[in-house]
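One structure is given below, represented as structure tokens, and several questions about it will come after.
Omission of a single protein chain aside, the complex is shown with its protein chains in their original locations.
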Amino acid sequence: MIPELGQFALVLALVLALVQATLPVIGAHKGIAPWIALARPVAQAQLLFVVVAYLCLTYAFLDNDFSVRYVASNSNTELPVLYQISGVWGAHEGSLLFWALTLSIWTGAVTLFSRSVPAAMLARVVGVMGMVSVGFLLFMLFTSNPFERLPNPPLDGRDLNPLLQDPGLAIHPPLLYMGYVGFSVAFAFAIAAMLGGRLDAAWARWSRPWTSIAWVFLTLGIVVGSWWAYYELGWGGWWFWDPVENASFLPWLVGTALMHSLAATEKRGAFKAWTVLLAIFAFSLSLLGTFLVRSGVLTSVHAFATDPERGVFILIFLALTVGGSLLLYSWRAAQIRSTVSFDLVSRETGLLLNNVLLVVATGAVLLGTLYPLITETLNLGKISVGPPYFNAVFVPLMIPLVLAMGVGAMARWKQDSAANLVRKLRTPLGIALVLGLLTPLLMPYYHLGAALTLFLGFWVTLTTLWWFHDRAGHGSLSSAIRTTPRGGWGMVTGHLGIAVFVIGAGLTSIYSSEKDVRLDPGQSYELGGHEFKFLGVVSAEGPNYSAERGTVEAYKGGDLVATLHPEKRVYRVQTMPMTEAGIDAGLFRDLFVALGEPLGQSGAWSLRLYHKPFVRWIWFGGLFMALGGLIAATDRRYFQAARRTVKAGPEAVAGAA
Amino acid sequence: MSRLLTAVFLLLICVAAEGGKVEAYAFDSAADEARYKQLVAELRCLVCQNQNLQDSNAELAQDMRRQTYEMVSAGKSNEQIVTYMVDRYGDFVLYRPPLKSSTFLLWVGPFILLLIGLGALLWVVLRIKRTPEPELTTEQHERARQLLEQDEDKNP
Partner (left out) sequence: MKARFLIPLGGFVLLVILLGIGLTMDPRDVPSVLIDKPAPGFTLPDLHNLEQTVSSDAMQGQVWLLNVWGTWCPECWREHSFLMYLKQREGVPIVGLDWRDDAADARQMLAQEGDPFLFVGFDPDSKAVMDWGVYGAPETFLIDKKGIIRWKHKGGLNPEVWSNELKPLMQQLENEA
């Protein structure tokens, strides 16, 4: 009964989404006030019904209702409750429902928190989000119904994929979806602004906090995913340039460009057409990611059970959504006349450079991701494009970006002089050079790459901190710090995150060491200044798996610093073997041990040992960036600005239409 | 190509999470070991969805690792080993696509994009600089005042 209720709720949500996608938009176009007023209640009602559907599916999981195909395929009576709850979004159908849920949550949030946005604009925004909703609800109901019943329910379910039975992977998808779908808000604002013919600074101000929050979720999602891959896959890597990873990274790169471009559009009314295009791109790449992950056109380690029929549906949806918005863009953008001017040396140019580099990097990653498809389509043979390509292309693009970061934040809006910038930057530049050249001396051996990495890290850190000094001018530093708005703090925190990340990524890839060894119990191996002593393997039982559990002690200078317990698990239902690495995390290094196979009868095993300096900095950096985005999104200014808009009335902000 | 093909064509199953099988190979020199590590990191496992030889636990990948190890130990050069694999499995085994006419755009594309991007940037900046500020309407004056106010919020 409950699954049917969920199905019914979904159908009702679809009907409401259809209303939401049409009447408010037409109302805004023709000036029919009651239709405009429908936007808010209809969107909220749609949210209600999607929530009901979602709760029904969760109930089916908790109730072990194996007559529902999706539950039977992804749950089991022995599955811990936490994973029964996260299992709802663990596979294709349920994750689509989660997608639809996030979309309605974002829409609901827009109706609640954008009270200051003019009613007609809001109606269009909600309408555009309704159109996206219609697409996803149709997709779910026609190709991927999570509530489908089985004629002959099995006694027990096939269990959740063991890979997903992990706290990291339980929260990774929701974060990612919140980010992907969150870009639909910026997209909807951009489309609504184009529909209304009002592409000015106002839409940028309204969509800025939403973009930042979406970006924060996406950043966190990627960080958690990378961290999970590191400890769960047992390969010791943190980024593999897999198509599915790229699918989340592409919207992130464009989203980052969008945040910076929105700043210029809001503050100076500059790059209006460009910013709208980025807003369209960010969401389009989220949809493209969904297509790539679920259609099976590319091979990936993380692929969902793929199905070409689903692929066709998403492709049509993608073509309509993105094609339609780009068509609208080609018409509207041509009408925008920019009235701002700025100098070659100015913050605007800096932000443009940031955008160019980020968009070129996006293009490069997209090219690499799709290139195997291109050669196959054109019958040029089957090739693979992997990490060696991406590293060779991506890293050289990021170095100038990081260098420019220090300069950009320091440049004045509109006009600055090169001499002035040089004067301001020479001190941090000097210190960063000296520190960058000297710090590698503290490392096991001197490496030029490490010197470059550390120089970039120090450069970003110092210029970012120098920014306060620059703000203070002739006044006191402490008052400059006190009066810094949240937007400024967000920028500082986010940029420091980049510095931390750069140091982590660079030093880990340079100084990591790994070794595959055969060890008898009691035997030890020396790696990265640590002695790994293998004590043997015993059997252990988990709730739904059996494991072999190794013990490895790590010594440094004769002192025991860590006891590691790598495991090999076999999940009983899916009989899938899994490696759980034993990790001792540290601020400056991780020790990582993965269990291989037993060798012979003596109790010897093959083991993979890693010493990974600074690897945590990668994720700390990501967390800093996310924190920066969060701080910036909560800037008082958005709320003040909103009030001012209300006072001044919508007409005052209507610029060049 | 029919999709049915994949369904009936059984690959020696590999499971992403199991991690690479760990083989404790002994090498004559550290240079050989480094060569081996680089090779197995850049050669693709054919059986798996998208993994290099090192990370794959597929049985064919084990055998290809052993082959790589044997060739490294026999003093074969990296090129010889890569050629050996490509002769059998095609360019698909290489995660670093070789530069040839079909991959020219792949390798050069990002730099063309960069040139276009920088060119566009210069064009925009120089054009904007040349355009004189147009006469402002009262409405635009009002907006300018607002924008300045916001600027002051951030940069007093």
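To keep things simple, chains are lettered A and B as they appear, and every chain counts its residues starting from 1.
To be clear about the criterion, a residue touches a chain if its C-beta (ideal position, glycine included) is under 8 Å from a C-beta of that chain, and two chains touch if they have at least 3 such contacts.
As the structure is a computational prediction, the values presented were derived from the model and not from experiment.
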Given A:Leu5, A:Leu55 or A:Ala273, the one touching the chain that is not displayed: A:Ala273
From A:Asp63, A:Glu376 or A:Asp584, residue that would touch the chain that is not displayed: A:Glu376
Which of A:Ile26, A:Leu82, A:Leu112 or A:Ala319 contacts the chain that the document leaves out: A:Ala319
Among A:Gly168, A:Gly311, A:Pro388 or A:Gly542, residue touching the chain not depicted: A:Gly311
Residues of chain A in contact with the chain not shown: 273, 277, 280-281, 284, 288, 291, 295-299, 308, 311-312, 315, 318-319, 322-323, 326-327, 329-331, 333-334, 370, 372-374, 376-377, 381-382
Chain B residues touching the omitted chain (full complex): 1-6, 8-12, 46-47, 49, 59-60, 63-64, 66-67, 86-90, 92
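Going forward, only the chains that are shown with their structure count from here on.
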Distance from chain B to chain A - Cα centre to Cα centre, in angstrom: 19
Of all residues in chain B, those that touch chain A in their complex: 3, 15-25, 37, 41-42, 44, 48-52, 54-55, 90-97, 102-103, 105-107, 109-110, 113-114, 117-118, 120-121, 124-126, 128-129, 131-134, 136, 139-140, 142-143, 146-147, 150-151, 153-156
In the complex, chain A residues that touch chain B: 162-163, 200-201, 232-235, 237, 240, 242-243, 266-269, 299-303, 308, 338-344, 349, 352-353, 356-357, 359-360, 363-364, 367-368, 371, 375, 380-389, 392-393, 397, 413, 471, 483, 485, 487-488, 514, 516-518, 576-579, 594-597, 599, 606-608, 637, 640-641, 644, 648, 652-655
